[in-house]
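The other protein chains are all here in position, but one chain of the complex has been omitted.
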Amino acid sequence: MNNLIEKSYKTFRVDGCTDQKTFYFKIGKVDIKPGQFYMLNYNNSQKPFSVSHYDGENIGFTILKRGNTTLHMIENAKIGDYFGLTGPLGNSFHTEQYTNFLLIGGGVGAAPIYFLSEYLSKINKKNSVLFGSRTSSLCDFTHNLKSNKSATVSYYTDDNSGENQGFVTNGIEEILQKEKIDTVCLCGPEKMMIVASEKIKKFTSVPIQISMERYMKCGIGICGSCVLDDIGLRVCADGPVFDYELLITSKEFGKYHRNSGGLIEKF
Amino acid sequence: MNNLIEKSYKTFRVDGCTDQKTFYFKIGKVDIKPGQFYMLNYNNSQKPFSVSHYDGENIGFTILKRGNTTLHMIENAKIGDYFGLTGPLGNSFHTEQYTNFLLIGGGVGAAPIYFLSEYLSKINKKNSVLFGSRTSSLCDFTHNLKSNKSATVSYYTDDNSGENQGFVTNGIEEILQKEKIDTVCLCGPEKMMIVASEKIKKFTSVPIQISMERYMKCGIGICGSCVLDDIGLRVCADGPVFDYELLITSKEFGKYHRNSGGLIEKF
Amino acid sequence: MTHTIKFAGVNFNRNGVLASGILGVTGSSMIKTAQGGAGGITCKSISKNFRKGHPTPVLQVFKHGVINAVGLSSTGVDNSNNELRNVKNNSDAVVIASVFGGTEIEFKETIEELDSSVYDIIELNISCPNVADEFGHAFANSPHSASNVMRIARSATNKPIIVKLSPNYPNIGLIAKACEDAGADGITAINTVGPGMLIDINTFQPKLTNKVGGVSGPAILPIAIRAVYDIYKAVTIPIIGMGGITEVEDAIQMIAVGAQLYGVGTGILYHGIDIFNTINTGIDEYLREKNLQYDDLVGIVHKQ
Partner (left out) sequence: MTHTIKFAGVNFNRNGVLASGILGVTGSSMIKTAQGGAGGITCKSISKNFRKGHPTPVLQVFKHGVINAVGLSSTGVDNSNNELRNVKNNSDAVVIASVFGGTEIEFKETIEELDSSVYDIIELNISCPNVADEFGHAFANSPHSASNVMRIARSATNKPIIVKLSPNYPNIGLIAKACEDAGADGITAINTVGPGMLIDINTFQPKLTNKVGGVSGPAILPIAIRAVYDIYKAVTIPIIGMGGITEVEDAIQMIAVGAQLYGVGTGILYHGIDIFNTINTGIDEYLREKNLQYDDLVGIVHKQ
């Protein structure tokens, strides 16, 4: 229950560029699992953000400039400013039963994937990570993953500013051939996750875990704004991580989402 | 906190006579110590009553007909009727540090003394018990104490209907001479408790623990109706058991109490 | 309760109702909640036109409940018709269409634009405390204004109409009576209490963008019980009793003071949508133990 009550913390470190920043807060010891998220409330604007870093004491959220809230946070929030944090919320990636992971983060979907890789390396589980982004600077916050022995990390950028050019999905085949992957974890644009999943399905039938994003008003499972058609599941409380096999039974997966007023918007 | 919330239980056994009855309820496992009391609510009449029996499963309250509430309970409550129970409330007799007890119960003050003796015998602590009452039938509910090896029980009645005639205080001297008593526990009319305490003081300086009775509206320490002048302590929440040395600093001890409206009534 | 209860002429298969505004935006979550054991499903209050609602944060949890100011967001009638049709076609729950309007006429027009085949009962939400800046006092503030909305709404549909009342104005019994006299087929009570406010002690800002929000959840149970007690004394039409119910004992209290059906909203936060199944099973067991019929329990407090 305590995780549902908002508490405010001072941001003590801000990294990143003008398009995307990572904000850090000292929250002490909390039980947080990769895939979970927080509602972040800055100056009366609130949105859900995945945990992109947690070391047992400090938590980090990586925020991409997209619309009003994120613009407001990125342009105005400075070290010493308070954010209201509600969380951790939602479920998490299944990790216990697996030993060799393929992780794919597209765009700001890199945030939870970064934390997941950090976490897996800490418990010495092998993980191959593919990050895809518009431009390489948006992935800067993930670079230190390369120093982990358990992790192999590759980058794909649209603008050829990083390691590899092209879609992040290009890297999948090679890894699946080289590694005995026993689960795949995805977070990013739904179109990307669908292309990736279909590609993976051709090679292997390991479970594919997908972190979803939907418009959230409450983040705690009661307002109904994040529910998936027709499966009736709440992304905030039943997700955000769903099994691919379940997700493809939802008629909106990859096709549409709802906006703040509940109206359908096609992808 | 849960002890502060009233729950209703069916009375499954009623013992006693037309002047005094013991009502039993199956309440299951609760942490109850001798000296504690419950608020009993029968059909919208509520008063505090000491626990007079508890065996880890069933609780008993011994109720003497005195005024409206007790009359109502004794005349109307039958097996199967529900009572609202709030408790256990208040503090309890100190027992851990002592090994040989003198217990004195006057009138319906026998109720908590009965439970205390039961409890002490169960943990094999020696206890000498003196009960005083108007007439012997009012002490019937305590007779089975005699079967406990650790307990020695004597009765004093005003009307010569029992073992010994006269005041319960008459029995004190003999016991203090025979036994190495290291604490005395009293419950009964304040005049009796004062006479008893003064007598005891002459022989020994062991701690005297006194269970007090004052008009209670809430029983949980907030209404202020049971507070002792001038020490400002609440009989319900700071008591009902007080050390004699503390009590004699209260100017009302043995002299007066307050009624339901807060008005002073002399004893 | 797993046998049928008649409420305002409509048969409910189970006696729990999903409160308006909770998981009531899309058909799919309403269907899911019916599967969780709700016998009636109230959708989020529908307004004639699209309403965005207040900007987030619109909801904050405190130790004893929730404050919310969603601000009556609504997709408008057209979309709501589709979502409700989905519920109607894909669950056995009674569909209660909650409607909201800024004026009496808007209530009427909204009901008229609703496809009457997609709902079983209309609920008039005249008691939302979270749009006071926009609309001033809720219509539920007096017998006069409440019954006016009821009277005008009456002409818009042949289906039963129930009125949702607020605990934030005195004399809820009188207001219920005025609604009954104006033709209401039932009463829903209570909407959220207060409103309330919570402050962040680091930023000194109210924790909701709307500053204030209605209080719901376990904190308000005694107020809801009292309100339903008062209403039962005042009217003969049936009541959906809600406000703070999280456990079977809460629902039993609510029914005992006079609710024909119990409602749950915020309770879902603590126990998920299965709360309905849990409470229904609990009530069944309780009735068996007490050897009581459901109908005997309704309002039994008044018969003591």
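As written, the chain order gives the labels A, B and C, with residue 1 at the start of each chain.
The working rule: contacts are C-beta pairs under 8 Å (C-beta built on N, C-alpha and C of every residue); 3 or more make two chains touch, one makes a residue touch a chain.
Nothing here was measured: the structure is a model prediction, and the numbers come from that model.
Novice: From the touch rule at the top of the page, work out which displayed chains the omitted chain touches.
Specialist: B, C
Novice: Which residues does subunit B use to touch the chain missing from this display?
Specialist: 1, 4-6, 8, 10, 39, 41, 43-47, 69, 82, 84, 86, 216-218, 220-225, 227-234, 237, 258, 260-263
Novice: In the full complex, which residues of subunit C touch the absent chain?
Specialist: 62-65, 67, 137, 141, 167-170, 193-199, 201, 203-206, 211-212, 215, 218-223, 225-226, 229, 249, 252-253, 256-257, 286, 300-301, 304
Just so we're on the same page, only the chains that are shown with their structure count from here on.
Novice: Where centres are the averaged C-alpha coordinates, which chain has the largest centre distance to subunit A?
Specialist: B
Novice: Can you check how far apart subunit A and subunit B are, centre to centre, with Cα atoms defining each centre and the answer in Å?
Specialist: Here subunit A and subunit B have centroids separated by 64 Å.
Novice: Using Cα averages as centroids, what's the distance between subunit B and subunit C in whole Å?
Specialist: It comes to 50 Å between the two C-alpha centres.
Novice: Provide the list of subunit A residues touching at least two other chains, using ranges where the numbers run on.
Specialist: none
Novice: What parts of subunit C, by residue number, touch at least two of the other chains?
Specialist: Not one residue of subunit C touches more than one other chain, so the list is empty.
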